[in-house]
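The block underneath contains the structure these notes are about, expressed in structure tokens.
Complex shown without one protein chain; remaining protein chains in place.
Now for subunit A:
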Amino acid sequence: MSRAALLVLADGRFPAGGHAHSGGVEAAVRAGRVTAAADLAEFCRGRLHTTGLVSAALAAAAALGTDPVALDAAADARTPAPALRTAARRLGRQLMRAARATWPSPELDALARAFPKGAHQPVVLGLTARSAGLEPQDAAYCAAYESVGGPATAAVRLLGLDPFDATGVLARLAPELDRVADRAVEAAREVRDEGRLDALPAASAPLLELTAQAHAGWPVRLFAS
């Protein structure tokens, strides 16, 4: 395997559709909950330990070889808001296209056939990492980082936030990212060793779910979610 493949996959310029999504920060900005770098740090911390942890565990499990169709159902069960399910599947489909063009594999082809309109993005991400020859921990890091990197970039656009401050927020979250990735891999191993999908974390962020559903109905918005 080439560890450098992780840099390609985790690069914000990897063409998989993420740029059009704010990870809930657009709704938080509109509601006045995120106004500056300090709020952004709290928002990202909350998202990392909920959505980020769940996504990282799903990705690690897919990278370990757990049945992606079962993982997709587990992702659905952990995503109550229809708007977020739709966004996750749309992003999964977009990632699938980029993944099949960059690291083609029969496993990706099979998942694309099973979900022509897209499987949940973290599941596709894990299988992409696997196709790229990466480890479950790499997949977990990638998913965890995406869970905060997307909102930070969106906040720069939405608030005119100083980009150095936003990047500083991400850098200071690094130790927590390490812990989340470790927990995610642990859970993924438990799923594999004990055959129990419910070993996957189900940390939820009810406010993200609620505001995502409302955001989907806004007539004017900059981001798709």
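One rule holds in what follows: a contact is a pair of C-beta atoms (placed from the backbone, for glycine too) under 8 Å apart; a residue touches a chain by one contact, two chains touch by 3 or more; residues count from 1.
Here is the rule we use: contacts and distances are computed from a predicted model.
> Just to verify: the chain that's not displayed, which of "Urease accessory protein UreG", "Sodium:proton antiporter", "Dihydroxyacetone kinase subunit DhaK" or "Sulfate ABC transporter permease subunit CysW" does UniProt list as its protein name?
"Urease accessory protein UreG"
> Thinking of the whole complex, not just what is shown, which of A:Pro82, A:Pro104 or A:Pro206 touches the missing chain?
A:Pro104
> In the full complex, which bits of subunit A touch the chain not displayed? Write them out.
Counting only subunit A, the missing chain is touched by 13, 15-22, 90, 93-98, 100-102, 104, 109, 112-113, 116, 154, 157-158, 219-224.
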